[in-house]
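A selection of the complex's chains, in situ.
Order as written gives the chain letters A and B; numbering starts at 1 within each chain.
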Amino acid sequence: MSSLADFTTCELSDALVKLGLSHGGLLPDITIRSPRNGEDTRVCGPAYTVQMVWASDEAAPKLRAHFVDTAPAGSVMLIDAPPQAKNAVWGGLMTAGAKARGVLGVVISGRCRDLAEHLVAGFPVFARGQSTLGQSPFTRPSAVNVPLTISSPDTSGPHAFPAVTVEPGDWIVADMDGVVCVPTALQSKVVELAAKGREVDAKCMADIQSGRGIQETFAEHRGKPKL
Amino acid sequence: MSSLADFTTCELSDALVKLGLSHGGLLPDITIRSPRNGEDTRVCGPAYTVQMVWASDEAAPKLRAHFVDTAPAGSVMLIDAPPQAKNAVWGGLMTAGAKARGVLGVVISGRCRDLAEHLVAGFPVFARGQSTLGQSPFTRPSAVNVPLTISSPDTSGPHAFPAVTVEPGDWIVADMDGVVCVPTALQSKVVELAAKGREVDAKCMADIQSGRGIQETFAEHRGKPKL
């Protein structure tokens, strides 16, 4: 029996697009930072969400516990930071704490620091960028286990990429190609479609590697002349 | 007898600048993605061009064959995608098809996916970014063997970097430093100037490594006090 963890993020995006999600679950431009060579790395687990806000935002809620201390074992930490923030919202002590609690990895719509420490710890870290600055006095955690709306900073106009809202517990899958969110309700359908897609792609790959044309191959195995 | 493939992209840009091309042939900010360590990688061949358009663009022409199936052996595939597109226009099956046809590599003004597959295949891929999303329903190939105008998304104003128009058959050279287009008509002059430039640079390098000042070295070998 397959599970989400068996599939690449590309296979999962293909399934989500087939199910009508116009963004295919993609959280764009968040890339692998640790481990260095990511071919064998795939993080897959339910999202434990963390909302960072500007420290100057007095109106936003405050937390009573450290956001790492309340992360469940087996979860993937997903952090959303203000897009303009130049400071890191994740560092070496956070990786140590998350690892000790059994967190599988961290995905940051924002920056990380202490890269050497994550590499030594072998802890998977995905982020938009890096920094030497910590949270204080720039940003602070405001809420955990809340929906996060991850938007792309660099698109606007008619072709703007849609923001992806991640609910706590939605599945986060991250590998070399990027980070995808699979809504809990779609999990079994996505696994089913991804397994079918893989089967079809394997047939296509065998034919194409043997020198057969892609158009002819797609027409036979995908049942339509996909250009 | 030297050929374009003997020179680095930097040497070729220097020659093109000397010939009066204000952009030095550079297609900016397209970086090597596969293989991982690119020191020994240089792709050099005539451009087979592919224009991607938004899938919603009904007015743009349509192709009758898959764009990979019509790529000539020995060519370098050059793909131009809409700058805002967050989806990949190149993946593992495309690499398999291109490799089977003897295409030398792919240069994408846009995104790729299935990175692990390109690395395993040892197929050279240069791109602006990565994604988990495929073409559909975002973009589609519209034309092959047409001129492509590659522009820099992030410049404007008086110092905007000029767009580079690549004609089918123009030479594309790509290595660790970037991607350069050499117009067919300039090929022999570029080889000649790049060979001269290399000779001068080798003399400069020997002197500089031995501790001689750069200004004095340039004055002797370049014949002008270049600061």
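Everything that follows uses one rule, which is that a contact is a pair of C-beta atoms (placed from the backbone, for glycine too) under 8 Å apart; a residue touches a chain by one contact, two chains touch by 3 or more.
Note that the structure is a prediction, hence the values are computed from the model and not measured.
All together, the complex described by this structure holds 3 copies of its single chain type, of which 2 are visible.
Here, only the chains that are shown with their structure count from here on.
Here the spacing of subunit A and subunit B, counted between their Cα centres, is 30 Å. Looking at the complex, you find that subunit A touches subunit B at residues 8-10, 12-14, 17, 22, 24-26, 28-29, 31, 37, 39, 152, 155, 157, 159-161, 175-180, 201, 204-205, 208-211, 213-215, 218, 226-227. Of all residues in subunit B, only 36, 54, 62-63, 65-69, 82, 84-88, 91-94, 96-97, 100-101, 113-116, 119, 129-134, 136-137, 140-141 touch subunit A in the complex they form.
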